[in-house]
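Complex shown without one protein chain; remaining protein chains in place.
Per-chain residue numbering starts at 1, and chain names A, B, C, D and E are given in the order in which the chains are listed.
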Amino acid sequence: MILLTRRAEFSAAHFYWVEAWTADENQRVFGKCSNRNGHGHNYVLEVTVCGEPDAVTGFVVDLKEMKDVLEREVVSVYDHRHLNLEVPEFAGRQPTVENIAISVWERLEGKIPQARLYRVRVYEREDLFADYFGEQA
Amino acid sequence: MILLTRRAEFSAAHFYWVEAWTADENQRVFGKCSNRNGHGHNYVLEVTVCGEPDAVTGFVVDLKEMKDVLEREVVSVYDHRHLNLEVPEFAGRQPTVENIAISVWERLEGKIPQARLYRVRVYEREDLFADYFGEQA
Amino acid sequence: MILLTRRAEFSAAHFYWVEAWTADENQRVFGKCSNRNGHGHNYVLEVTVCGEPDAVTGFVVDLKEMKDVLEREVVSVYDHRHLNLEVPEFAGRQPTVENIAISVWERLEGKIPQARLYRVRVYEREDLFADYFGEQA
Amino acid sequence: MILLTRRAEFSAAHFYWVEAWTADENQRVFGKCSNRNGHGHNYVLEVTVCGEPDAVTGFVVDLKEMKDVLEREVVSVYDHRHLNLEVPEFAGRQPTVENIAISVWERLEGKIPQARLYRVRVYEREDLFADYFGEQA
Amino acid sequence: MILLTRRAEFSAAHFYWVEAWTADENQRVFGKCSNRNGHGHNYVLEVTVCGEPDAVTGFVVDLKEMKDVLEREVVSVYDHRHLNLEVPEFAGRQPTVENIAISVWERLEGKIPQARLYRVRVYEREDLFADYFGEQA
Partner (left out) sequence: MILLTRRAEFSAAHFYWVEAWTADENQRVFGKCSNRNGHGHNYVLEVTVCGEPDAVTGFVVDLKEMKDVLEREVVSVYDHRHLNLEVPEFAGRQPTVENIAISVWERLEGKIPQARLYRVRVYEREDLFADYFGEQA
């Protein structure tokens, strides 16, 4: 078994806010991230699949197809978007780097031909990232 | 004469929009960047000053003071903000990487003790950046 | 379960030396690293915790608290220090990147609120790093 | 147990081609990579070993010896070479990043003194890499 | 005046060889680079243009057009190619990083709408790069 990882990027805006809380509570817990005008990041996404390399092509996954799936299922939906306002799963889920990793997993699971999704890593900045391996991990 | 460069970072949201244009015109010229919900980036700022190293301390500039100036004049104003909505100079100026570099220069000029401002570089992404040397350059 | 990783940095001096050995033996085993005047590195520390994202905040760990713990327990003790001379655990333990990773784990275990410490990674240089998962790994 | 990773690099040429296929089939599956004149990459190799740090030296592995093994077994064979034409294992195996990771593992297994080979990671580009943990993983 | 830089990448094979020299002379001067099977690199190209930001759009150059020019004039010609065998200017010119920078300049000069070409930088590896400013520089 071998792991194959491909990186993609998207630039998006977000903020953190709990409707049930006062502005002061949101500010106390989320600090600058509670600014409802939003701020943004260059997110880096690393998607890892696992499988056996094909005996003829040497590929675990067709890279062209994998790139198309990432583009169609994630990048075209998240890139140059305001995550809170335009991406459905973040209507009721804070767009933290943890929840983005889970959401990317849910969007990709079962969509990549041939190989099995193994891990989703999302970097919000170079010094902060989350890894998700699905529920069974 | 020697150049000394210090890097800082800020995360912000922005979009491009010309009020005098139709939505179609904005879309045609600015593409995905015309989404008025905004999107965002991890901007990297490199500020370069020039001067002679002090004979005793070996410093062109007091790094602590320089860091404080960058924080007070730029980072605290731009970081975790929506540039179009919250930073005054971008009310009438598109927040392109070119205009951000010019705006940072205008905010810093004459503010750094001892040394002379030489160049402002702003990266919007690792693969796109602008350099500004002031008007005399 | 999700993993959340935060990066921190410290700059420190160190050298390798076994008191029970002759200078020649130290030189033979440790090479340039046996220079007792010390040399130094920009160490990069990646601390990974695991847990479930909070249903309301979306956080596995309060990032502000985690940053404070890293600062108080590790960075303020190691940064701008000579590891052999000023950090107690390296009195009887060579400050190799392996031992620094173990020492950082010991300093952090049980100190990060809410989440469980999962992995400590320490880079001595970009091309050399150690990972420690605690004793049970 | 601790993991220790060391990075190395090599620059090489390669292409993908299945002799049993027509030129059209090769072009359809491999795209630009089927150009038999070859193209190339700066490959980055990360080799991870595991073990206990020596109580006296603090090392899991003698870094000098590990570097010599990587140089002798892999870098001197792959660097500045055309993988398809000059490296024996790629006569009958496409030099994909997956197969390069497996081949590096086979070249290194049992050759690094003291420590056990744990993982081989090969980057073809910064945004594409493979991990191999040997057959038992 | 402001400078705007955009990065692009291409992966290619090359070797160094002077037909008028013996194999020994080629080996002595070019070392491993004289292997006529070729080896390769992930080249990184940084193209800098200069001009005044447009008062309305804030752009020195239309980034979409600039990207199209880089793709059409350079990347589509160099990427996944063997520079010595497939790119006409390297029939009579060694494909060193210096000569690649000059060749990219010659391909781009006068082709980028609105702005003036200022500098071409080419990285062969992260630790080796050339800058060319045209003949008048």
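Please note the rule applied: a residue touches a chain if its C-beta (ideal position, glycine included) is under 8 Å from a C-beta of that chain, and two chains touch if they have at least 3 such contacts.
Just so you know, these numbers come straight off a predicted model, no measurement behind them.
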Left-out chain, listing which of the shown chains it touches: B, C, E
Absent-chain interface as seen on chain B, which is shown: 1-8, 48, 53, 56-60, 63-64
Chain C residues touching the omitted chain (full complex): 9, 11-14, 32-33, 35, 37-42, 79-82, 85-86, 125
Positions on chain E where the hidden chain makes contact: 16, 18, 29-31, 93-99, 101-102, 126-133, 137
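Everything that follows uses one rule, which is that only the chains that are shown with their structure count from here on.
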Copy-to-copy rotation for chain B and chain D - C-alpha atoms, rounded to a multiple of 5°: 180
Whole-Å separation of chain centres (CA-atom averages), chain B against chain C: 34
In chain A, residues with contacts to at least two other chains: none
Contact graph of the chains (line, ring, star, complete, other): other
